[in-house]
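Quick one: the structure is below, and I'll ask about it shortly.
Every protein chain but one is kept in place in this view of the complex.
Note that the chains take the letters A and B in the order they are written out, and that residue 1 is the start of every chain.
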Amino acid sequence: MTAQTADTVLAATPRGRRRRFNVTPYLFILPHLIFFGAFLGWPFFFGIYTSLFQFNFARPERTVFIGLQNYINLFDQSSIQFAAFWRSMLNTIEFIAWSLPPLVIGAIFLAVLLNGRFRGRNIFRTVFFAPYTLSVTAASVLWWWIFQPRGGLLNQFLSGAGFEGPNWLSTMPEAWIAITVCTVWWTIGFNTVILLAALQEISKDLYEAAAIDGASVVRRFWHITLPMLRPVLVLVITITLIASANLFGQPFIMTEGGPLQETEPIMFRIYNEGIQRQQVGSAAAMSIFVATVLLVLTALNFKFFGQKEAN
Amino acid sequence: MRLFRGDPDDEAEGGLKQGPLLMAVQYILLILFGLFFVLPLIWMIVTALKPSPEWLTPNWIPENPTLNNFISVFADRSLPVARWFFNSFLIAGTFTILILIIDSLAAYAYARMEFRGRKPLFALLLATLVMPGIMFLIPNYITIAGLGWLGTYQGVIAPGLAGVFGVFFMRQFFLSLPRELEEAAYVDGASTWQTFFKVVLPLSGGALATLGVITFLTSWNDFLWPLLITAPNREMQTLPVGLATLQGAYNFDYGKLMAGALILSVPVLLLYVMAQRFIIRSISTTGLKG
Partner (left out) sequence: MKTRLTGQLALLAALSVAIAACGGGATSPSPGGTATAPTATGTPGTTGTPGTSPGESPTAAQCPDSVQDQTVTMWSPLTGPDGDEMTALAGEYSAQNENGITVNHEPQADYMDVLRAGALGNQLPTMTVARVVNVGELVEANALQPFSDELLAIIGDDAASLFPENVWGPGEYAGERYSIPIDMHPLVMYYNRDLFSQASVEEPGAEPWTVAEFEAALQALEAGGVTPLAIGTHFQGGALFQTLIQQYGGALTNEDGTEVTYNSEAGVRAMDRLLQLRDDYSADISGAGDPEAQEYIGGSAAILFHGPWWITGMQDQTEFTGFAAVPQMGDEYAVWGGSHQFALTTSDPAQQAAAACWIAWMSENSVRWGAAGQVPARTSAREDPELAEIAPAISAIAASGPEVIILPQVPGIEDALWAQGFGPVVDRLLIEGVPDIQAALDEAAGRSQQIIDENAGARGG
C-alpha cells in the first residue's frame, strides 16, 4: 500500500480540482449527520449544559444553576459523591485491566484460529459467536449460577477433581475473575468476528511472497498480519475499552457490586445518581468526566496504533 | 496455521502447505476453546428443558424434560408472540439496511475525502462514543415525544441511526483497502459516486455483512429504548420487551428465562450463518483478493 494522500486522488478527479469547493463529501456525510445532530450531538451538548445545573426534567422550576459545583463535588472529600465515585472509578479501571487483554489478544488468537479453510469451519465460527447473541441478563444469570460456591457447576466440578473451589462471588479477586470470564465468554465473539472479517481481507499474495522468502509462521504473523490489522485493531481496542468502562449488567446480577462494593463499576454510580436520586445534572457531570478520561485513552490508542501506515 | 483466506473454488491452496502437526494443533485448540463456548450454551438448553423447580440441580440430563418453557411462550393465545416477532424483524431489518447505507456513505467520506472540518467532525463523532448511554436517553425521549413519534416504528428506529460505531467500523475498513482500484477508477473518469458504488462497495462485502449482523443483533436485542417508546402502544412491542413481561416481577423463572433467551437468539444466529456464507462467497468472487 503506497502512502499516497487523498489529495492526490482527488486531484485526479475530473470534477474535484484542488481548492474548488466540492459538495460531494458533504452529501456523503449528510444523512448520518442529520440523525447524529438530532440524537447524539444535541443531547451531548445538552448533557454538558445540564451538568452545570441541579437539573430537574419533571419540574423545570426546580432547576438551579450551580456552575461547576457538580464537578467540584467529585473532587470534594466531604461531598456524598466523592468516596463512592472514586471507589467505583478504581473498580472500573481494575476491570479494564482484567478484561482488555483477553478480549483483544484472545480475539486475535481466535480469529487466526478460525481463519482459512478447514472442516467444520462454519460450526466453530457459529459456536464462538453464539454467546454474543444472548442478552446481558441471560449470560449473567448463567455465569452467576456456574460460579455459585455451594452447588454451582464450577465448584461441583472442582470438588469432583479433589479441589475445594473458592467462594467465587464473595471474595476478591475471584469476583473479578468470575465477572471477566463471563464477559469474555459473552462478548469475545464480537471482537473475533470483526478481526476475522479483517483477516479475510488480507491478500494471499503477501503471505506467499513471504513464504517463498523463507519466513516462518510467526514472522508472517508479526510482519504481515498484525500490521495489516492495524486500523481494525484500533477499532477493536477502542470499542472494547469503552464497553469495559460501561460495565453494568454482569456485576449487577452476579455480585450486586459486592462482595463489599469492590466490584461496583462507575456506571452503578451514574445510574444511582441519575435515575435513583434523579440528580440528572450530577450524573451528567460524572458522565462527562468519565467520557473525558476515555477520550484521552482513545486518543492515546489512536496515536500508538493508528498512525503508521503499513509498509 | 493458515493465515490466508481460503478459496472454496480453488483446489490448489497456493504455496503455503500446512503440515499435519500444525493442523492437529489447530484442531486441538479449536476444540478446547469450542468447549469453553459451547458447554455453558448446552447448560442453557438443558435448563430450558427442565421444569422450573429443577433448574438448580446440577444434572446435565433433565429428570423430567419438558418443552413447556418454550411452548408456554407460543401457546398462550393472549400473547401476541407473532406480533412481537414481526415488530422485531421489521424494526431490526429496516434499521440494519438504513445503517449500512448511511454509515458506509459517511465512513467513505471520513476515510477517503478531504473536506473542511473532517478532522474535528470525526473527533466529535468519536467523542460521543465515549459518553455513557444513559445521558442520551431522556433528551432523545423528549425529542421523539415532541415529534409525535411515541408508539411508532420510526420512534424506535430513529435515534439509533445516529450511531457512530458503524461509521467508525466502515471507516477503518475503507482505510485498509488498497487505493489502487479507486485511483484506477478516477483515472478512468469515474465520479466519486461511481467509484464508491461500483468499486469500493463490492470490495467491502465482508465488512458490510459483518456490520450488518452486528447491527441487526444490536437492534434485535435492544430493550430499554423500545420499552419506553412502545409503552403507550402495546401493539408495537418488540420481542425482548414482550418476553420480559412474561418474567415474574419478583421471581426469576430460570427455565423460562433460558428458553426465552434461546428463542431470542435463534434468528440472529441464523442470520450470522447466512452472513458467513455470503462473506465467503463474496470474497472468492472479487478480483483483487488472492
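Definition applied: a contact is a pair of C-beta atoms (placed from the backbone, for glycine too) under 8 Å apart; a residue touches a chain by one contact, two chains touch by 3 or more.
Since this is a predicted model, take the numbers as computed values, not measurements.
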Residue in contact with the excluded chain [from B:150, B:190 or B:258]: B:150
Contacting the left-out chain in the complete assembly, out of A:169, A:193, A:234 or A:266: A:169
For chain A, the residues touching the chain missing from this view: 54, 56-59, 62, 64, 80, 84, 99, 103, 135-137, 140-141, 144, 148-151, 167, 169-170, 183, 187, 190-191, 239-240, 242-244, 246, 248-249, 252-256, 258-261, 267, 271-272, 275-279
Interface with the unshown chain - residue positions in chain B: 52-53, 56, 129, 131-134, 137-138, 141-142, 144-145, 150-151, 160, 163, 165, 218-219, 221-225, 227-228, 231-232, 234, 241, 244-253
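Note that only the chains that are shown with their structure count from here on.
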Where chain A and chain B are represented by their mean Cα positions, the distance between them in whole Å: 16
In the complex with chain B, residue positions of chain A that touch it: 1-2, 4, 6-7, 9-10, 12-16, 22, 24-26, 28-29, 31-33, 35-44, 46-47, 57, 110, 112-118, 120, 122, 124-135, 137-138, 141-143, 145-146, 151-153, 156, 185, 189-190, 193-194, 196-205, 207-208, 211-212, 217, 220-221, 224-225, 228, 230-232, 234-235, 238-239, 242, 245-246, 267, 270-271, 274-275, 280, 283-284, 287-288, 290-291, 294-295, 298
Contacting residues of chain B [partner chain A, same complex]: 1-8, 13-16, 22-23, 26-27, 29-30, 33-34, 36-38, 40-41, 43-44, 56, 58, 101-103, 105-106, 108-110, 112-115, 118, 121, 124-136, 138-140, 142-143, 158-159, 161-165, 167-169, 172-173, 175-179, 182-183, 186-187, 189, 191-193, 196, 206-207, 209-210, 213-214, 217, 221, 223, 240, 252, 254, 257-258, 260-261, 264-265, 268-269, 272-273, 276-277, 279, 283, 288-290
